[in-house]
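Sharing a structure here in structure tokens format.
Only one protein chain is missing from this complex, and each of the others stays in its spot.
A and B label the chains in the order they appear, each numbered from 1.
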Amino acid sequence: MRSPLVPLFGFLVGTVILAGYFFPGSGIAVIRTPMLDWAVILSGVAGLIAIVHLIFGVHWRRLRDPERNHLFSFLIIISFLLTLAAGIFFGPTNKVYQKVVTEIQMPIEASLMAVLAITLAYSSLRLLQRQHNWMGFVFFVSVVVFLLINSGVFSYFANVPFIQPLLSGVSQVPIAGARGILIGVALGSLVTGIRIWIGSDRPYNG
Amino acid sequence: MPLSADLIWLIVSFVLTVCIFSYLFGDNPLFRLATGLLIGVTAGYLAVTIIYQVLLPKLVVPLLQGSLTVLIPLFLSGLLLTKLSPRLSRLGNFSMAYLVACGAAIAIGGALLGTLFTQVKGAMNSMAPAATASVDQKWTLILEGGFILLGTIASLAYFNFGTRENKNKTGKRPPMVRLFSAVGQFFIAVTLGAVFAGVLTSTITALIERSDFLFTAIKTFFGLG
Partner (left out) sequence: MAEIQCPICHRTNDASAERCWYCQAVLPHEAEPAPENGDWLDGLRGDSTPTDNTPNDEPAAPDSEPPAEEVPEWLARIRELERQDHGQTGEPEKSEPTAPEPQETNWQDIFKGTESPAPEDDAHSASEANDQDEWLKSLQNWQPQPNELEESAPAEEAASSPFADEPQVPSNEPQPNANEENPDWPSSLMAENTAGEADHLSKTPAAEETSPFAEEPAPVSEPQVPEAISKEHPNSAQESESAEAEKSENWLSSFRGLTPERDLNEQVFPPAEENESNKNPFSGNAQEWMEEAPVPEESGTPEEPVPQEKLEPASLPAWIQALSPNHKAKPSSPSATSESSGPLAGIEGALNGEDPSKYYSGPQTFSSALKVTENQLGRAQILKNIAEQAHWEDDGIATSKPTYRWVLRLIVTLILLATVLLPMLVQSLPVIAPTLYPDEVVQFYNTLSSLNSAQPVLIAADFDGSLYGELKWSMQPVLQQLLSQQVPLAYVSTNPEGAVLLQKTFSQNTLANTVPTFDLGYLAGGSVGLQTLAQDPRTAFPLDASLNNVWNELPMSQVKQLSDFGAVIVITENADTARYWIEQVQPVLGNVPMLVIVAAQSAPLLQPYYDSGQISGYLSGLGSAVVLETLQKAPGAASGHLGSFQYTSLLVAALIIIGGIVSLILYKPAGQRSQK
């Protein structure tokens, strides 16, 4: 039988945090705010642990594997060490050090998204090949309509009667679906959170 | 053109952008070089940011100032570090439980107070137009509100797959649920289409921005801009 100490500890912590939502002026903020601050610190430490595991637990081991290609892992480790050394030396607010973000990270990430545009456009050619049902057709039509709405080309027809109410009405349809999706997501988050709070799910027992 | 730091960084950005664009012709070492560099640099920058902007101001500085309350997160952080060791990883369960419990409680509060109550209230308010609105506006708003309410309920019904057990074990839902589900399918299809159109729009914008960068960089290299 697993020890109930850890789930009990989590339940108590969750109770204090949750009570702050429903009893905001009860003085519980005296203990709640520091507890939240500790959680922020722990999140930072957890991030550091994840980075150490990625670099030394994954890629460093791959370097030792004779059957794998070492170049990729070697590059990752070298770039990590150089960036870490420069950051510790210069500090994160240094303008020169911030070039790492603005001139290396951002261009690569933005370029990946740009390549995705071409890939999505090519994949969109076969939208109707997959779904030969009315829902697929509705999706197809919706993509085209909202793409055109986003582009702003319907402003060319601003003087056409009923175009504005029509566009306004069409824009309301995603609101209903999105609201249903958001409520569903919120319900799922609520249930999952309660299950973790009461200890029914224990993702921390690793 | 004199070689300056900005020019060097511009060349670096240009080369990296071209490396990523080379993926259009298939996977190649240049693309892998760029992605590997991205992973290492991102991890390094994140580590520096955490050290300087989380641990130093919240843990080290208070400790040096003699604060005793910081011993608790310090202890919990020490326990969390044991997660790196397979033998001692169980000691870190307390810290993980603390983190997960905080996250779960915040998710509960946010979902309940931030989305559920407000969205339900919003759905109700859409049926209650402003008192100053005209009759036509009121009816328009009521129709719109009713339409949105219908769509919301139908969308929720679409995600409900519960059914009662019957002899034939067909797994069919009750007829009313199936009707609402069909209506909800329409709303969800339209919503997902709008989302996909937004994704296309965002990626097109990113393509335009990168193309503009490449175009500007070439002009800079050749002294045309």
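Operating definition for what follows: a contact is a pair of C-beta atoms (placed from the backbone, for glycine too) under 8 Å apart; a residue touches a chain by one contact, two chains touch by 3 or more.
These numbers were taken from a predicted model, which means no experiment stands behind them.
Q: Among B:19, B:79 or B:207, exactly one should touch the missing chain; which is it?
A: Of these options, the touching residue for the absent chain is B:207.
Q: Using the touch definition from the top, which of B:54, B:97, B:156 or B:217 touches the missing chain?
A: Result: among the candidates, B:54 touches the missing chain.
Q: I'm checking contacts with the chain that's been left out. Which of B:118, B:140 or B:220 qualifies?
A: B:118
Q: Looking at A:8, A:58 or A:128, which makes contact with the chain not pictured?
A: Candidates A:8, A:58 or A:128; residue touching the omitted chain: A:128.
Q: Just checking the interface: what residues of chain B touch the absent partner chain?
A: Touch with the absent chain occurs at residues 24, 45-46, 49-50, 52-54, 56-58, 61-62, 99, 102-103, 106-107, 109-111, 113-115, 118-119, 121-122, 125-126, 148, 161, 163, 165, 169-172, 191, 194-195, 198-202, 204-212, 215.
Q: So that we can see where the missing chain sits, which residues of chain A does it touch?
A: 17, 20, 29, 32-34, 36-37, 39-44, 47, 92-93, 98, 101-102, 105-110, 112-113, 117-118, 121-122, 124-130, 132-133, 140, 143-144, 147-148, 150-156, 158, 164, 167, 171, 174-175, 177-179, 181-182
Note that in this section only the chains that are shown with their structure count from here on.
Q: Distance from the CA centroid of chain A to that of chain B, rounded to the nearest Å?
A: That pair's centroid distance is 3 Å.
Q: Help me check something: in the complex, which residues belonging to chain A touch chain B?
A: Counting only chain A, the residues touching chain B are 6-7, 9-11, 13-15, 17-18, 20-22, 34-49, 51-55, 57, 72, 75-84, 86-88, 91-92, 96, 99-101, 103-105, 107-118, 120-121, 124, 135, 138-147, 149-151, 169, 172-187, 189-190, 192-194, 196-197, 202-206.
Q: Within the complex, which stretch of chain B touches chain A?
A: 5, 9-10, 12-13, 16-17, 20-21, 23-24, 32-55, 58-59, 69, 72-73, 76-77, 80-81, 83-84, 89, 92-116, 119-120, 122-123, 144, 147-156, 158-159, 184-204, 206-207, 209-211, 213
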